[in-house]
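Submitted below is the structure of interest, expressed as structure tokens.
Only one protein chain is missing from this complex, and each of the others stays in its spot.
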Amino acid sequence: MTFFSNIWRNEKSREIIVQIIVLFFLGWFISWLVMNVNANFEALGKDISFEFLFIPAGYDINQYLIDYDSRDSHLRAGIVGLLNTGLVAFFGIILATVLGIALGIIRLSKNWLASKIAYWYVEFTRNVPILLHILLWHGIIINTLPHPRKAISLGEVTFLSNRGFYIPKPLAESGIELIYLFLVVAIIFSIFFAKYCKKKQDLTGIQYPVFWINFSVICFMPLIAFFLSGMPISLEIPALKGFNFRGGMHMSPELAALTFALGIYTAAFIAEIVRAGILAIDKGQTEAAESIGLKPSKVMNLVILPQARRVIIPPLTSQYLNLTKNSSLAIAIGYMDLVATLGGISLNQTGREMETMLIVMLIYLSVSLSISAFMNWYNSKVKLVGR
Amino acid sequence: MKKNKNKSLKPVIQIKEMHKWFGNFHVLKNITLGVNQGERIVICGPSGSGKSTLIRCINRLEVHQKGDIIVNNVELTGDLKNLEAIRSDVGMVFQSFNLFPHLTVLENCTLAPIWVKKLPKKEAEELAMELLTRVKIPEQALKYPGQLSGGQQQRVAIARSLCMQPKIMLFDEPTSALDPEMIKEVLDTMIELAQTGMTMLVVTHEMGFAKKVADSVIFMDEGEIIEQNDPKNFFNNPKNDRTKLFLSQILNH
Amino acid sequence: MKTKMLLAGVTAGVMFAGSVLASTLDDVRARGKLNCIINTGLAGFAAPDDKGNWTGFDVDFCRAVAAATLGDADKVNYTTATGKTRFTKLAAGEGEILSRNTTWTFSRDVDLSQTFIGVNYYDGQGFMVPKSLGVKSAKGLDGASVCIQTGTTTELNLAEYFKGNNIKYNPVPIETNAEAQELYKAGRCDVYTTDASGLYATMMSFDNPSDHMVLPEIVSKEPLGPVVRHGDDQWADIVSWVLRAMMAAEEKGITSKNVKELAAKDNKDKEINRLLGKDPLQGLSKLGLSADWAVNVISQVGNYQESFEKHLFPLTIKRGMNALYRDGGLHYIPPIK
Partner (left out) sequence: MSEKIYKPGSYPDLPPPPGTVGLYGWIRQNLFSSISNSSLTIISVVLLYYLIDGIIGWFFLNAVFDAESKIACRKIDDGACWAVITRRVGQFVYGFYPEAERWRIDITFLTMFLAFAPLLYPDIPKRKWLLYFSAFYPFFAFVLIMGGYFGLQKIEYSLFGGFMLTVILGVCGIVCSLPLGILLALGRQSNLTVVKTLSVCFIEFMRGVPLITLLFVASSMLNYFLPPGTNFSILVRVIIMFTFFSAAYIAEVIRGGIQAIPKGQYEAADALGMNYWQKTRFITLPQALKISIPGIVNTFIGLYKDTTLVVVIGLLDPLGIGRAALADTKWNGLSTETYLFVALFFFVSCFAMSRYSLWLENKLNTDKK
């Protein structure tokens, strides 16, 4: 008896006992779940098997980044969906970042009117559910843009219609290698030039407009190569054939609506993050920087932004993550992302709810875990050294 | 001030060959110290010398890794019952007061007596008012800590510890966070407390206080007890060079 | 203090809806209501009117089962489901019947462990196009954008048909009929494909139905019918005989108007007597139904023809395959003996 009471009274052994009890209950709970699943599956005559992944999916997908045909497997359909998720997340993140930073800066502008407009824009967008944004944008695109036969054309090469946006597609011909080569050379040159200038400045104090020089080198070198090698890029121009445009690059209305909705919705949050990040920098920092004679642009670049970045990037990353997760609402307008293919039609055709949802969840989970791992790494890297 | 000569020689704190590390850093080295009931000990030393850590080990806010600490005949180990007993016998006052900002002054004082000592609420409140009167701020009882000055807050913190009716009081630089004009009111409270015969361990740089109250002064440096002496000898003819250097630095500015 | 209140909230939040250990019929009787899973909105089959009452051909069948089991056709709770969620909702016990234009296929019957109790509507997948498109046959749809309602057999039929005819198309998958309609009308797709009944229903909802046409090709067999869970034969029998009773009533000329009168007198046709409870029907007690079950169904809901005319004629759907066998259709009712 005293032995047990001694164990219980000791700090360390009490911790261990509590943990063992927790583990025991956890094990019991999990086995209870497994037993239930077994019993239910037996009653329904179901089993758990991933073989369905390798049988033909049987359905078509309207947008695929890798070759896909209705005779390909469910697995491949899932991969097509995953790539589509990645695509819309990529576009959405670019749009959200650009728009969000612009809005955040306008919110801080000294111009009362512009700042108010940005304020109301942010409030309107972020207080309306993302699903409604998606549906509204989809509705606007398909209801206001014309039928392909009456498509709005920009210079007869780019077309807007309710079937989406068509732009010319660059096609590589022989001789394209020279352009790649020049591009690589330009990039290598820029890196060395930047290093050289940094060294030069450290030694002599002379400053060069490094950014502009490198920018023009990277832009013009491939352009020169393009003409030197006899213009080896041709454009495939979309043309109306039968019911739709064919050829060129195509952005479907669903992809466009999803990109706009996700981008615009997330931009509202990013704007707030950017604003808060800049405001979080103590006013004394600006005053101190100005008092040692730095120009306003240098104050921003050398003092405010490096500090604001530290505040901004972690919440920004979680917004990117939210955007990616929200892209799963694609299912509402028929964009074929991961949830709509593997977790939608495949699930429905095969009746394998357990297996498909497990795969879908694990994929999202691994994406978000790797992003938070990155974020932790970044945080520890930029953490202010303090006592 | 007249020193209390008739102290019993009953030891209340015994520390034997105690060591402590923070990671690889050896903060306390071979500390041996005995404190008798009613004794007042002042601990001083340069910052980072381990003096705070030492007194925090006495109520196990820090866990020592080697050696023994015996408080009130109870050894400090992982045993939770012993720990509870020791903690309700040892009061502590912190540099940054650590009052609970969401509770009133009175609630700060009655929280632990009610929940740890299981006193009836009425009794606890009476006791608290009595002690608040003793530290001369009974009229602030219903205010929140945020509404008080630093000196007042520290006096509340002392009253809060006393409400547990401790046998030993630990003070961890109680005046370092205060504006100069408030230091006196806190020191006065502590001197009054000393007159009641409370066993006290005080980490402080207030040498005036040490001269006036202390039975013995300990000088620590780099985790070791360098010198222990009665205040007269400690200030007038310190034996160790490091003590001399330290005293010359803090007394001659 | 606060935590305590919140805990109280949790207790209130945990609400059990009873268990289904008893037989389905006992469950329904104990509850006093039938739970029926229907479409989220398909004109003619299931759609709420402005007052919030669900009406339609599929809804009528739910009402008929409620009339037979509970004696009151209004004692139905409707649960809506999309094409994707309907089977899981049925399996999860959210309804006793799935009455949502569901195609009877092998794998659904066998692999998904459900019981199809009969066919109440013979259908087939067709294509609707605007007349202005100038297409006369599904073979001329090369390169078209096709709106498909997902969660059905439709996308498989379509892929198979177009693949077989070597036609390229651009699928636009849609969750519900309402959305598909929107997209088709907005010109997002050139073609809308689903069961022909759905196409007619959709077409009739347009401002100018005559501007659109259903192409002659029917690319699949879609026998639609109510579904129940595997494992309760008594319940499956009840549901399937309610359906047959409605059709038998049409065959025998029993309508909601004359059913009371026929039930009161002794008819020459003994089958009418048995159906309406005048003469004993062997084994009826095994089903757990009262003798006047069919009277309740017919008087409160009507026979098959009445339901069809009320809900589907306005959509210009003809009886066609859905006529009784004697009228050249496919509905052939086993004898009520």
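Every chain is named by a letter (A, B and C) in the order it is written, and numbering of its residues begins at 1.
Here, a residue touches a chain if its C-beta (ideal position, glycine included) is under 8 Å from a C-beta of that chain, and two chains touch if they have at least 3 such contacts.
Because the structure is predicted, anything quoted here is derived from the model rather than measured.
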Which visible chains touch the chain that is not shown?
-> A, B, C
Touching the absent chain in the whole complex: find that residue among A:Ile152, A:Leu171 or A:Leu369.
-> A:Leu369
Of the residues C:Thr105, C:Ser205 or C:Ser290, which one touches the chain left out of the display?
-> C:Ser205
Please pick, from A:Asp69, A:Glu236 or A:Glu353, the residue that touches the omitted chain in the full complex.
-> A:Glu353
Given A:Ala39, A:Leu65 or A:Cys219, the one touching the chain that is not displayed = A:Ala39
Which is it among A:Ile7, A:Leu23 or A:Ile152 that touches the chain not included here?
-> A:Leu23
Pick from B:Gly91, B:Gly151 or B:Pro238: which residue touches the chain that isn't shown?
-> B:Gly91
Per the touch rule stated above, chain B touches the missing chain via residues 56, 59-61, 80, 84, 87-88, 90-92, 94, 96-103, 111-112, 115-116, 146, 157, 160-161, 164, 170
Chain A residues touching the chain left out here are 15, 18-19, 22-23, 26, 33, 36-37, 39-41, 43, 109-114, 117, 123-124, 127-132, 135-136, 139-140, 143, 325-326, 328-329, 331-332, 339, 343, 353-354, 357, 360-361, 364-365, 367-369, 372
Contact set of chain C toward the excluded chain (per top definition) | 1-21, 33, 35, 40-43, 47-50, 52, 77-82, 85, 88-89, 91-94, 175-179, 181-182, 185, 204-207
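Basically, only the chains that are shown with their structure count from here on.
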After chain C is dropped from the contact network, which chains belong to the same connected group?
-> one piece
Most centrally placed chain, judged by C-alpha centres = A
Chain A-chain B separation of Cα centroids, rounded to whole Å = 56
Multi-chain touching residues of chain B, meaning two or more other chains, are none
For the complex, which residues does chain C have touching chain A?
-> 83-84, 87-88, 91, 107, 111-113, 133, 141-145, 150-151, 155-156, 158-160, 162-163, 169-175, 179, 182-183, 186-188, 190, 230-231
Enumerate the contact residues on chain A facing chain B in the complex.
-> 6, 9-14
Per the touch rule, the chain A residues reaching chain C in their complex are 43-46, 58-62, 70-71, 139, 142-143, 147, 162-163, 241-244, 246, 253-254, 331-334, 336, 340, 344-345, 347-349, 351, 353
